[in-house]
Every structure is written in C-alpha cells, then in structure tokens.
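Handing you this structure, nothing more for now.
A single protein chain has been omitted from the complex, and every remaining protein chain is retained in its original position.
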Amino acid sequence: MTKNINIAILGASGYTGAELIHILLAHSHVSIKALTGDSSAGKDIAEVYPHLRFKDLPKLITIAQVDFAKIDLVFCCLPHGTSQPVIAKLPKHLKIIDLSADFRLADPALYKQWYGHGHQAVALQKEAVYGLTEIHRAQIKKARLIANPGCYPTSAQLPLIPLLKAKAILPGGIIIDAKSGVTGAGRKVAQNMLFTEIDGGINAYGIANHRHTPEIEQGLGTTVTFTPHLMPMNRGILSTIYVKLAGKNTADDLRAILLKAYKNEPFVHILPEGISPSTHQVRGTNDCVIGVFADRIKGQAILVSVIDNLVKGASGQAVQNMNVMFDWPEETGLQLTALFP
Amino acid sequence: MTKNINIAILGASGYTGAELIHILLAHSHVSIKALTGDSSAGKDIAEVYPHLRFKDLPKLITIAQVDFAKIDLVFCCLPHGTSQPVIAKLPKHLKIIDLSADFRLADPALYKQWYGHGHQAVALQKEAVYGLTEIHRAQIKKARLIANPGCYPTSAQLPLIPLLKAKAILPGGIIIDAKSGVTGAGRKVAQNMLFTEIDGGINAYGIANHRHTPEIEQGLGTTVTFTPHLMPMNRGILSTIYVKLAGKNTADDLRAILLKAYKNEPFVHILPEGISPSTHQVRGTNDCVIGVFADRIKGQAILVSVIDNLVKGASGQAVQNMNVMFDWPEETGLQLTALFP
Amino acid sequence: MTKNINIAILGASGYTGAELIHILLAHSHVSIKALTGDSSAGKDIAEVYPHLRFKDLPKLITIAQVDFAKIDLVFCCLPHGTSQPVIAKLPKHLKIIDLSADFRLADPALYKQWYGHGHQAVALQKEAVYGLTEIHRAQIKKARLIANPGCYPTSAQLPLIPLLKAKAILPGGIIIDAKSGVTGAGRKVAQNMLFTEIDGGINAYGIANHRHTPEIEQGLGTTVTFTPHLMPMNRGILSTIYVKLAGKNTADDLRAILLKAYKNEPFVHILPEGISPSTHQVRGTNDCVIGVFADRIKGQAILVSVIDNLVKGASGQAVQNMNVMFDWPEETGLQLTALFP
Partner (left out) sequence: MTKNINIAILGASGYTGAELIHILLAHSHVSIKALTGDSSAGKDIAEVYPHLRFKDLPKLITIAQVDFAKIDLVFCCLPHGTSQPVIAKLPKHLKIIDLSADFRLADPALYKQWYGHGHQAVALQKEAVYGLTEIHRAQIKKARLIANPGCYPTSAQLPLIPLLKAKAILPGGIIIDAKSGVTGAGRKVAQNMLFTEIDGGINAYGIANHRHTPEIEQGLGTTVTFTPHLMPMNRGILSTIYVKLAGKNTADDLRAILLKAYKNEPFVHILPEGISPSTHQVRGTNDCVIGVFADRIKGQAILVSVIDNLVKGASGQAVQNMNVMFDWPEETGLQLTALFP
C-alpha cells in the first residue's frame, strides 16, 4: 500500500475541481501539488473560489507548467472534448482519472455519432476503464486511466445493473426521468444558467437526445428512454425509473436483489419498503440511496435513486476510484455526512 | 348576460382563496362580498395575508355569518373532505365552484376507496360537473355545482384527452411523471413543508397511491402510472408524460392533433417542434403550455405540459368556469402575463 | 386627455424591458409598436422571452429600423452609459422615459466623478426631469424627458424625503442598509450571477462606492452611508434605514408625517405601529410599503421600506410617469396585486 501520493487537478476552476479539493483536503494519503486553470493561471485559488481562501493550496498554473515528474495521479476536470489531446500527452507513469465524458464510450463510432467528431485518442479510449466503482472494481484496481462516470449515468446504472443482471426486469421499456441540480451544468457562464432564469421554475431539456443516453445504454446493454430536467437547487440528482418486471418478479424481489448486491457496499443504500429517498439526504456525500416501489399497474415497478451529482456523480466517485487504485480503504476521505439543512 | 355578481369565498385563508382574491380584484364583473375563515374569523385579511392589506376587502367571518341571500356564486376553498357537508347546506339559488376534491370523482365507490370514508352528499356528487373547461364547456355552462379539477389532473388531462380521443396513442402504458411547486400542498403547517426541509432538494411522494390518480384515470378512461414530486419552487407543475403511439402515428401527428384541438382556446398553447416548455412561462397565468417530442425508442413519444398549479390548476380555472357559467368572455380577468423573472 | 398612444421600447431584451411589456400589455391606452434589441434584432420575442411567446407583439428590430414618426413615447431600457447618444439623436416630438442612470444626476461634474467619463448629452441632462413620481409630479406632467429613478434610490428616498422636508430627522448620520433581489443586476451574463453562485448565500457589494449613492444624496440633499447587498431572490428591495431624530420627534411623529405626506398616494403605504413590511407583499406591484420603528437607543429611529425593484424601482414607475405625462389616472395599468406565494 502506497502511503502518500502527490496529485494534480487539471481544470481546477470548475465545480468538479473545487469539489475534489474539498474532499482531498481531508484525505489522509494525498497532497495536492498542482492546480491548473486555463484562463485563471497565475491567480490564487481565492480569486476563483473565495471559500478556499484560507486553505494551504498551490497557485493556479497552466498545464504546461506542471512538473508531472513529481505527480503520481492526475484528476482531469477539463471540459468534454478537451481532455483527449491533453491526456494523450501526459507522461506514462501517471495514473489518470478523467472526469469528462471523453473516454466513457468504448466504441469510437458511437462517440463520433453523439459528439459529432472523431475521437482523438482511440488507443487510450480502448485502455480506459469505466469507473463505476461498485460494478467495475476489479478492473479499476489495475487500471491506469479511469473514465469517471457521468452523474446521470451513475444515478441510473446503480439501481438498474443488478436487476438486469438478475433478469428480474425486462431490458425493454425502461424509462429514466431524471431531475438535476444546476451544478450539473458546471460553472458555464450562460444566460440560461443565471439565478434569475433558474429560480422558481423547472424545464426538461435534451429530450431524447442527451449525450448521457449512450453512456447509460452502454452500461445497461439495452436502449432506454432518458429525460433530464433542470431544477432550482444546486446539488442532487433524483432519477425516477420505470421498469417492467420479468416473469413473476415483484417490487419486493427487486428490493431483495438490490439489498444483496450492495450489502457490503459502503456508499449504496437500499431503503425499506414504503420509504422514498430525497436528494437532501445525500447532499455533500458519496452515497447513492435507492427506493423500490410497486406500481399500481401490474407488472411494473418504480425505482427512485438519489445522488449528489458533484460527489458520487463526479468528484467523490473519482476519489473512491483513486482509493481502489491505491489499495486504500475505499471510504478514505469519503466518510461524509449530508449537510442538512 | 349578467352584468355584475356578488361572490363569497369560503376558506379564504388558504392559497387558492388568496389566488382567487388576486384574480377577482381585477375582474370587471365581480364584487367580493364575503370571505370566510375558520380559525381566522374576525380578523382583517391583512392579518392573514399582508399582501392584501391595502385592498378594499371584507373582514373574514364564519360561514354561518355569511348572508347568502346577497350572494350569486360561492367559491369553496375548504380542505378536502370538509366541502361536502358545507355545500350540501348552501341555499339552492347559489352557483358553486368547489376547489376541493370532494365532488371530482363521479363514482361514490371510487371515492370511498381512495378517501377511506363514504361520500356525505351523494346526490350533489351526481349533480356536479367536472370543471376541466376546455373539455366540458357545454355542461359547465348549464351547471350549478362545479367540481374544479385538481392541479396534477389538469396538467395531465389537457395533453392526453385529445390524443386518446383521436386514438393516436394507446390507452395502456401511460406514465405521468409530475414535478410540483410547494403551494400544491396548500398552506398546511407541517414539518416537511418548512423552508429548511424543502429548499435545495427534491423527493417523490405518494408513489403509486396519490389521490389524484383516480381523477386522472376517470378523465382519461384508462389506468395510468402517476408519480408526483415535490421540489423547491412555489408555483408550477411540469408533467413529463410517456405515451405509446397507436398505429403509424408520429410525434408530429400528436402535435398536429393537439394544435387542432386547442386552436381556438385562449389558454392552451402547443409549442413548435423542438421547443420545451418551462413552468417559468406560466407563472401567474391561466395557461397550459404543451410540448411534444419523439422518443428515440420507436413507437413512443414524450409530452411535456406546464401550468401554474394555483391558477390553471385551481383558482384561475375556477374563474374561467365562472366566466363560462355567466356567459362572459372566457378570458375576463384572466388576460395575465407570466411574472418572469 | 390623449386617448391612445404608440410606444417603443428600446432595449426590450433586458428585464426592465420585459417588465414594461408585462405591464403595458394590460394598459388600456397604449399600443406596443416597436421593440428593439441589439444582439437580438431579427428575432421573435419568444426566442428572447418564452413567457411572451403567445402575446401579440412585434419582432425585435434595431433602433435604426424603428419608424419613430409613428411613435409617441419611447421607453429607453438601454444599459447605463449607452442611453445618452441614442436619446440625443431621437426626434424631438417624442416623449422619452429613460430607465438608465444616464440622466439622473443633474450635475455633469458629479456624473463624471462617479461614471468616469464626461456626459455626452449635457443639454438633455439639464432638460431631464427626475421621475420620482410622488415627489416631482408637477414637473413630470410637463416634461419631455424623464430620468426614471434607480431602484435603491426609490426605496430610500420615498421614506426619507418627507421626513427631511419636515425637519423631523437630522440630515447627518443616515445609514441605508439595502438588500436586493438578483434582477437588480439586469440580465447580465456573468459568473457571479449564476444560480450556483447566488443560491444559498448573501454578500454586500459596492460598499461605500455604489453608483446609486450620489443619486440618493441628490434627492435627499445630504450625504448618506449606503450599503447594498445581493441575496437569493428574484425581485424586491428591502431598505433598512437608520435615522437620528431631530428635537423631540419620536418614531410615532415620523409615522404621522409619512401618513400625511402619502395619504392620497395610491402606491405608497405606511404600516401601523409594530408591523414590519416584507418584499413578498410588493412582488409584482408598483407599491412602496414603509414601516417606522423606535430604536432602543434614544433619539434614533428605524425605517424599513420595500419595493419590487423591477416595478416601482423601474418599469412600474416608468408607466406611472407616462400616466402623469398623458394625464391618465395614475393607476392605469398599475392596479396590481402582489403575486404571493
């Protein structure tokens, strides 16, 4: 077991970067050695994130200025599409956890179809391990490059994968209706992300064409209907998932399967019958909490899963993957209690 | 055409009562003559609603104190279950619009099944006309007692009824995933309605057993899956509705059917292809705005409808029904523009 | 009395423009003939403001495209600093209400000091009448160009001017601690205006150097301490104002003076002793509501005033001024009830 490692965060001025800093400041095996920011290089982190002013952190620099020889692991928090060329050039001794979508789709053709341009690092795409920790732990342990899952896909796959694997639900007709907090959009400065435009309302977006759809489908091995919604809160995704029961399975059977699948998992929790989860209870934590309900319509069930999109849906799961890669207890730095209220 | 009428609002201290006052203060044919409040009788409206302090409004009184001889129409905003005995005793010259759920279910057995007790005014239940204005206008015109629709049912029925009638969608497998603002719960003083417990999170509730389900099913003539969610905003319901296309119908066909069905309606609007509605655009209005989308899964489509639950979902539709009953232009007092931001 | 007029809104894609449209759509004497937008020229208003999609409104055009010959009055909602050259070139038959800060400061030297550049239309600056309706009604009636007051200055001057005039409070030591909703910043796309950066927190800004300070001081004829705060709500300003009593005056005396000063005013309301106003009660209205309190410290009093910054603090007062200029009842189009909740 490695005792201590040095890490760099590329793209530290976005929300997933800030959340990594938040978590890693309390992680017992990690030193934050480099933070990069494109337009913010040269600035103190306090200028970018006032809440980090009084922490002992390096200045923001450019990627070119990072001395990677002293770094053991890189968290790459660059925007989608820009990670590929950067990661392709990184020294080979580095372990890399990429929080963008760039390496999540294993099939280059699928990538091109959804992102509109060819992948620029196909060999790495092949090497990358999809970092849904509970499902791919064994491969993550040996991986050099992790494609950290998207927030919506995490919230959808954790409840669905064990049920599909157990053939307790049908692969067809799955509907995922997801409601997300605004941090899911990152720190993008756009009119539709202004407080004035978000507060007090909700809308669906990316209906039938959101880019997280192929990622979910790759994980599930089946096509799905996926509708994301943007709502006025900062953190949290709640996915309401409609499934068709296979054979004589009941909602109680589904719950039992999930309870068994996750019984030793520290971060995935299945609620008792009749209890519905709220995103409140996972805010600031790496937890995924799942409720299972019988529908009134025979042969159908409803799953509700909640995560904090910035933690289990991004930076927390990234740290969880790091813990796996370095053989530390998986909960290191992640024994978090929800901030409520 | 009656020129001017006198109205009473029973249960004026709740949000639907306040919203009625809001609308009726600007209605050219109506005088508010009586406001009742159970625990607030004797108080000035300003003590209950500071935003109504400087308006010319009567004091709150008990129902027993109302001189119904001078009243033409009563809006009944009492809690569910308490309207029945009150309305049963009202003088017969009164027209009545009941905003509770008490008279919405035509079948007394169904009422008993969902509300746990027998109906106390079965004759009235038979007489009551369901007040979904666009659908039941002809009967509303001649009615004495209107059962004003629930908020969720309004948001679900307006998009679905014309499509089912045209047999463009299948009656089976309809899923209604609805997201509501907090005013939908009324002014109920309960721990789970505190700002501290609501702000910053979302949860589903009443999964597979919400009492609006039979009301929706009665209107549609088919069983549905209905999941309501409570989210941190005050006004608005967004219903995301998953439907199965009948025969060779496409999403474009559905849109065309809805456009035709509502082409002369002042309050129901169908969006062009690719445009998704937001509750922001109906806040404070009597509008229902509907978007229609093809799903990636063949044979399915997605409808998104938005209303303001307090207006088209309650008090606005009540005023619309009053306008129909008194033969006034249906938009009287309801030519409202959304308050945005 | 002019029966009907045609108006143009320059800069209609900002929030004050949208609020003018909101109000004027229900104004009985006004037709909206032209809407201009710099970057949005050529677009339908629905692309800029979805909540105005189903209204009968002209397309957005450039200022150069407006046929001013057919226009009677122009509302100018352009950003501060850009109104001057535009207004200077407008045909002289037009009445103009400018909602920017450009013509509010009568002294060109003071303008230069606070805005960092010389005024570009000094003659117009001299001609402009400051549009705090309740105070300058007589001059507004005869004016051609109105400098519509700022939001903070409106909330501060309405309670203070009558008290200073009556010499009931001392001119020295006035402290105005103001809390504003986010629409006060306009529709500016900036990182610090994102939902994610605003929700759940509050900060002071422009401490001791906010540009509304000289406007307030000009109106009061004395120097003041003014601290604005930005808080997570869309509409509303609450100003808590600390004053020193002159001679033997008490808080009750101040309240009596204000009650007398505003007794015939439709939009300014003074609360009874012990009642504190909330911005909730003015949301969406042209009202200013004021409470007066004795401090525990002898010789001091506390005033609390609330307005909706977009209405009485901008577009509502602009319409009020138009009503005065055209000799219509001052409440025309402004008999609004607060949208609560």
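Letters are used for the chains, namely A, B and C, taken in the order the chains are written, and counting of residues starts over at 1 for each.
FYI, a contact is a pair of C-beta atoms (placed from the backbone, for glycine too) under 8 Å apart; a residue touches a chain by one contact, two chains touch by 3 or more.
These numbers come from a predicted model, not from an experiment.
Enquirer: Would you indicate which residue among A:119, A:229, A:269 or A:312 is in contact with the undisplayed chain?
Expert: A:269
Enquirer: For the chain that's not shown, point to the residue among C:15, C:293 or C:326 touching it.
Expert: C:293
Enquirer: Tell me which residue among C:200, C:221, C:247 or C:272 touches the hidden chain in the full complex.
Expert: Hidden-chain contact among the options goes to C:200.
Enquirer: Spell out the interface residues on subunit A facing the chain that's missing from view.
Expert: Residues of subunit A in contact with the hidden chain: 15, 18, 21-22, 25-26, 49-55, 182-183, 199-200, 234-235, 269, 271, 275, 277-278, 280-284, 287, 335, 337-341.
Enquirer: Residues of subunit B in contact with the chain that isn't shown?
Expert: 15, 182-183, 187, 189-191, 193-200, 232-234
Enquirer: Touching residues of subunit C against the unshown chain: what are they?
Expert: Residues of subunit C in touch with the missing chain: 173, 175, 177, 179, 196-197, 199-205, 207-209, 213, 223-225, 227, 229, 231-236, 238, 240, 242, 276-280, 283, 291, 293-297, 300, 302, 304, 341.
The definition used in the following text is that only the chains that are shown with their structure count from here on.
Enquirer: By mean C-alpha coordinates, which chain is most distant from subunit A?
Expert: Between subunit A and every other chain, the largest centroid distance is to C.
Enquirer: Over half of interface residue numbers shared between subunit A and subunit B means same, under half means different, so which is it?
Expert: The interface of subunit A with subunit B is built from mostly shared positions.
Enquirer: Counting in whole Å, what is the centre-to-centre distance of subunit A and subunit C, each centre being its mean C-alpha position?
Expert: 45
Enquirer: Take the average of all CA coordinates in subunit B, do the same for subunit C, and state the distance between these two points in whole angstrom.
Expert: Result: the chain centres lie 36 Å from each other.
Enquirer: Go ahead and note the Å separation of the Cα centroids belonging to subunit A and subunit B.
Expert: Distance between chain centres, rounded to whole Å: 39 Å.
Enquirer: Where does subunit B touch two or more other chains at once, residue-wise?
Expert: As it turns out, subunit B has residues touching two or more other chains at 199-200, 234-235, 277-278, 280, 283, 341.
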